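Missing here is one protein chain; the remaining ones are kept as they sit in the complex.
So, chain A:
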Amino acid sequence: MSDPLDALEKSIGTLRRAIRDAAAAGDAERARELRMQLRRAERAWDALVDTGEPTPPSPPPAPVARGSQLPAREHVHRALMLLGAPAAPKLIVGVHEAFFPGELSASKLSSLRRDEERSYRSSPGARPYYLCPALAHDLLTPVRALITISTWPLERRVIGPLSPRVDFLTSAIGIAEAVHTAADSTGEGPSPEALRLLWRFAVNIPDAMPKDASSHGGALDPQQVVIAARAELDVHTDADRATRTAAARQARKSLGDDEQLFGAPSQGVTYLRSARA
């Protein structure tokens, strides 16, 4: 999943199968929603092929200049595709700095999120993908500070009680694979930032650290991190998937297209800054 194009192709394949299933089951509404997602994914695929995105996520020496000139939303998209799960701005910036060239700051991210929604509302579907908030599994309102990509299925964009951990482990796998790819590719291998990022994830996953605990990052084995993360993921996946699937079904039933991306309207009319005692 380290390559955005691969991920998109995988997601396109999944979507096609799902449409076939939905059509066979006679669920026209679901099929329509899936078709729309498929179109979005295909547009995203086209856009990526056209711009000739650097395929390996490792910092390639040549396209540095071009990579750094990408708009911020492309940076965010690339970081999220690497992680494969909804992520907070801080983590997105961390991944960007570890694996990709160019500038990306957390402050830029917050303005970006508002722009995305505005752009969608003025001409829906004009862009191949949108950056949108994750949705709470029960209220279907936007979750604080978690960013997703509109081309992801709703099941991946809703957050249940177990999802923060599941997404953490998924992200750990994404980062470990990217570090692994960077180590295999020619060049100087993974950046120190990338190793530090992986280390920060690995220390919080049971059995992900090498046995001789004295080592500091250098001896960290990305494969071991992947295996450890998968092992814990197995514990949570089923329960998490059940919640997310149910929430996604509910969202498709009760929310409009735009709300499925940007969340149900928030409950209160006003934000009270002074509400915190």
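The rule is short, and it goes like this: a contact is a pair of C-beta atoms (placed from the backbone, for glycine too) under 8 Å apart; a residue touches a chain by one contact, two chains touch by 3 or more; residues count from 1.
Basically, contacts and distances are computed from a predicted model.
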- [ ] Select, from "Phospholipid/cholesterol/gamma-HCH transport system permease protein", "NAD(P)/FAD-dependent oxidoreductase", "Secreted protein" or "Phosphoribosylformylglycinamidine synthase subunit PurS", the UniProt-recorded name of the complex's unshown chain.
- [x] "Secreted protein"
Open item on the list: Out of A:19, A:91 or A:226, which residue would touch the omitted chain in the full complex?
Closed with: A:91
Open item on the list: Touching the hidden chain in the complete assembly: which of A:136, A:179 or A:194 does that?
Closed with: A:136
- [ ] Could you list which residues of chain A touch the chain missing from the display?
- [x] 88, 90-91, 136, 139, 141-144, 161-165, 167-168, 171, 201, 203-204, 206, 232, 235-236, 239, 264, 266-268, 271-273, 275-277
